[in-house]
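Every protein chain of the complex appears in place save one, which is left out.
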Amino acid sequence: MRLDPVILFFLLGFAARFWDSDLKLPEALYETLSIYLLLAIGLKGGVELAKHPMGTVLPQAAAAMAMGACLPLLAYPALRHLGRLNGFDAASIAGHYGSVSVVTFAVGVSFLVKREVAFEEYMPLFVALMEVPGIVVGILLARMTGSAAAPAVLARPAIQWGALAHEIFLGKSVVLLGGGLAIGWFAGPSGLEPMSPLFFGLFKGVLALFLLEMGLVAAARIGDFRRAGPFLIGFGVITPVLFGAIGVLVGRATGLSVGGATLLGVLAASASYIAAPAAMRIAIPEANPTLSIVTALGVTFPFNLTLGIPLYHEIARRLIFP
Amino acid sequence: MRLDPVILFFLLGFAARFWDSDLKLPEALYETLSIYLLLAIGLKGGVELAKHPMGTVLPQAAAAMAMGACLPLLAYPALRHLGRLNGFDAASIAGHYGSVSVVTFAVGVSFLVKREVAFEEYMPLFVALMEVPGIVVGILLARMTGSAAAPAVLARPAIQWGALAHEIFLGKSVVLLGGGLAIGWFAGPSGLEPMSPLFFGLFKGVLALFLLEMGLVAAARIGDFRRAGPFLIGFGVITPVLFGAIGVLVGRATGLSVGGATLLGVLAASASYIAAPAAMRIAIPEANPTLSIVTALGVTFPFNLTLGIPLYHEIARRLIFP
Amino acid sequence: MRLDPVILFFLLGFAARFWDSDLKLPEALYETLSIYLLLAIGLKGGVELAKHPMGTVLPQAAAAMAMGACLPLLAYPALRHLGRLNGFDAASIAGHYGSVSVVTFAVGVSFLVKREVAFEEYMPLFVALMEVPGIVVGILLARMTGSAAAPAVLARPAIQWGALAHEIFLGKSVVLLGGGLAIGWFAGPSGLEPMSPLFFGLFKGVLALFLLEMGLVAAARIGDFRRAGPFLIGFGVITPVLFGAIGVLVGRATGLSVGGATLLGVLAASASYIAAPAAMRIAIPEANPTLSIVTALGVTFPFNLTLGIPLYHEIARRLIFP
Amino acid sequence: MNTHPKKLLVLIGEYALEKFLIRDAKRFGAHGYTIADVRGGGSHGTREADWEGSRSIRMEVICDPEVASAISEHVLRNYCANYSVSMYVTDVAVLRPEKF
Amino acid sequence: MNTHPKKLLVLIGEYALEKFLIRDAKRFGAHGYTIADVRGGGSHGTREADWEGSRSIRMEVICDPEVASAISEHVLRNYCANYSVSMYVTDVAVLRPEKF
Partner (left out) sequence: MNTHPKKLLVLIGEYALEKFLIRDAKRFGAHGYTIADVRGGGSHGTREADWEGSRSIRMEVICDPEVASAISEHVLRNYCANYSVSMYVTDVAVLRPEKF
């Protein structure tokens, strides 16, 4: 099996940093690439959404959101009891895995396109919808169980839901994905046509550059593996497999095609490293951000890119056309 | 009437910032986008210019420049006497409205292209030519009347015309527009062909991103509306309508097509927020930059994007083929 | 003879800076453009490399590398004895001229493409291979002869070859060129196809922007010409002519086509200003970086862009089909 | 030159804290602040600004000694347990004391 | 460590002033300067560096006390009325006094 070339860019970045190259992407480029990817994925989804009857899409969307909210509830007890993490860390990591990784999704799409597997083109809608619920549930878990368990320095007052909702729903990734969806939906294919060389033509190349950067970032965190310990490394491999299978099953149950179910599996299996870290840092400051980042970005992300995506596709194929 | 999708990007940026999202474009991206737009517009104009006989273009160009120099003379008395602004502020704002907004022009072009209205393709030449005269006249107004009227801390010496000319003619927007024109004119369509995927293919998408950023910037200035007061807000709506009509008339008088006259109206109606603020800050330091920016960027720019451009087009249609 | 339009961008940048315009490209854009160019050239070369039998390519590659290693040995005595430079400066400059300029190469390719001259498409491989040897030989020269000649403040310990090799082979330009080659070779044309709008479609436009920036940078160094003195200015013109002729001859001897020999001449004639300055600053700190930069970037680079490339092509034509 | 003594409080910390630090500084009486993007390292590891989670800022506040104390004690109490933050105070002289 | 006392003058202001401040600092005898891009807020409102008109810089000049006085008084007289500028001076010790 040949690796998708975008993954080679990840490996190049990883190797460069691992061997201590002085290659660095300017921070402004990193931000630009991530803004571009979020917006382009949203636009793509919005354009496709306009073509489909809401009656089909809405139940699937509701199922995807519900799944995103439930996944942290599975992850949390494992982290707490098997991994013996404190309540804050367990809740934060669970929230990262409830949310989704936009870039893993994009690589999943590229995987299907290369194999000419069809999928529901409005899948980017689910990316936008699944970003938030997992994070919210993670925060709730921290508030409910964490406060008793951990040595909180502060007497924590009642949760400021308004501020929190603001933090999450107006975070850059939700705004760009959601805004892109809305613009794409409103403008339609013909409206976006003049912008398609930028937003659609360059997409794959920009994804490659972003993966180069993510390789650099992931390799820079290798030193933190020790701090994460073997449990979290195992967690970072096993969770996506389980969640990926759940995602495929939910996809099947809601009538998605093989390709669509694969992508729902990819979303379930992926862990957020744009929206979730930012939100968690504010909402659960007691959680150690190193642990969630090493697990999500250092373990699960490369696992999904290389082994996970083909695996979820295989599961979808066998499940849906057995 | 459906909004041009590029304007949806402006609205997205505006809404994001208005609701206090943490979405931010890196400053280096803002600068890159503006450099790109100026250069691409210049190149486009230069390529087209090479195709037209100078005998047709020169009189139109001269008329456009003369108009740019006269418009501040209309704005200044209104600002001074109706608006009761001090001489520096009145002169500075008048200069902003004498100059032009490159991005408003680009949105005007996009409006015409979408409606398949033809226009003189060398119009970008007028953008370059109309940038400077309004600014110079604004500065002259400040020097002549401002010094008596305002509490200048400094005994202001004679105007340093050399330094001022340098400041204005070698500002980045004149250099990029003018340089682009020269390169486009010299290289011709075939010479620029290999660069057209970057400079022409991506143009509309880059414009959308820039408008996203301008939406963020405009909304950030909402708090300054109080300081501007109702007069300036009214000024920011009425002036473009008057100036737009004047521009269309001048366009008609010099033999431009309906599309060309529309664009000359757009240029007349637009207020600069790249070249003028930079030049005014140095040349008329006593003027309060908040006033001109709120009016030009917070009022006139969104007005032109949404209502102004269609209006000038309507005026042109009725005037030229009544 | 019409100038290639990309060179007009260099001239625009040069003129803007020379007349003290405030045009500046953000540093993050400079870095992004250089990362892009290195990666794109590597990818292009890798794709083409996969198409050719190693038996043809290997001897040519070996000859190119050997040439790169020998050129500094020619430059060094001239710099030392004719130019009366100290050992460190002579060795450092010699190393810059042994290495290559990626952008000069890209302009050379553009020159040939415009004239529809065919060349071996895997030439980018030689760019990657010729970056390093010249630098290494330059450093060796400094270590062997420099230490005796110059007033070294430090008792310099034995050369730390490990650290040095690391510095050179893991510098960003080698990593990006080499990594691009490997990815291109591995993924092949079909694998890179979805990324080609970014990496190949935009190439020429990005090159133009980079040359705009190099014009600004080169003109900013005009003040250093006095420090360089007439010898180095002459050296910056004569060396590329001699080295260019050598490169063409080596190309002919190893069986390259007219186009390929031209490009090998361009590589030999060009002086590095990305990889070499960074490596030399660490490896030969005693050398004055101003001297090598003024000569390489201020003299040789513009000379090659305008007169050099056509000259090497002419030499190749007369030599190979006399 | 007629100068007046003030304190300069410097806070170095995670980018995520920026808006809170600005809000707090104003609340405790600072009239202004200046922020630069930085990278660095300390007891919480290396923060290279290579990625949004590792961005850091350096915030300067010129103010009266009581304001500096109030801000820094607030930061110590509320953020230092869970965030990467460094702080120091130094003496500066300003020309226009009413401004700060 | 054999150190020598100098002054550090810090100027924070609009980007538009950069070239004038550099010129003035040299004119009044500074041997060098260092500039960083910053954002901030003060009596003239918030300057977020989101757009070219709201870019700000922070300029450091290590110099003798007289030079610091001369520069800062010049800036106070010429720019502070119309531009956003903050200034402060502090004592520093340098190793190579002839350099500054």
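Going by the order they are written in, the chains are A, B, C, D and E; count residues from 1 in each one.
The definition used in the following text is that a contact is a pair of C-beta atoms (placed from the backbone, for glycine too) under 8 Å apart; a residue touches a chain by one contact, two chains touch by 3 or more.
For clarity, every value in this text was computed on a predicted model and none was experimentally measured.
Considering the entire complex, the omitted chain makes contact with C, D, E. Checked against the full complex, the candidates C:V175, C:L211 or C:A278 give a single residue touching the omitted chain, namely C:A278. Checked against the full complex, the candidates C:K24, C:H52, C:K114 or C:R317 give a single residue touching the omitted chain, namely C:K24. Of the candidate positions C:A15, C:V57, C:V113 or C:A220, contact with the hidden chain is made by C:A220. Residues of subunit D that touch the chain left out of view are 10, 12, 36-43, 56, 58, 68-69, 72-73, 76, 80, 86-91. Contact between subunit C and the absent chain runs through residues 24-25, 27, 30-31, 34, 153-154, 213, 216-217, 220, 223-224, 273-274, 277-278, 281-282, 285-286, 289-290, 293.
Listed for subunit E, the residues touching the missing chain in the whole complex are 1, 3, 6, 8, 22, 31-36, 60, 62, 90-96, 99-100.
As a working rule, only the chains that are shown with their structure count from here on.
Common neighbours of subunit B and subunit E under the contact rule above are absent. Among the other chains, D has the CA centre that is most remote from the centre of subunit C. Using mean Cα coordinates as chain centres, the one most removed from subunit E is A. For the pair subunit A and subunit E, the distance between C-alpha centroids works out to 45 Å.
Residues of subunit B found to touch two or more other chains are 22, 24-28, 31, 197, 201-202, 278.
Annotation for subunit E: residues touching 2 or more other chains are 37. Chain pairs that touch one another, listed by label: A-B, A-C, A-D, B-C, B-E, D-E.
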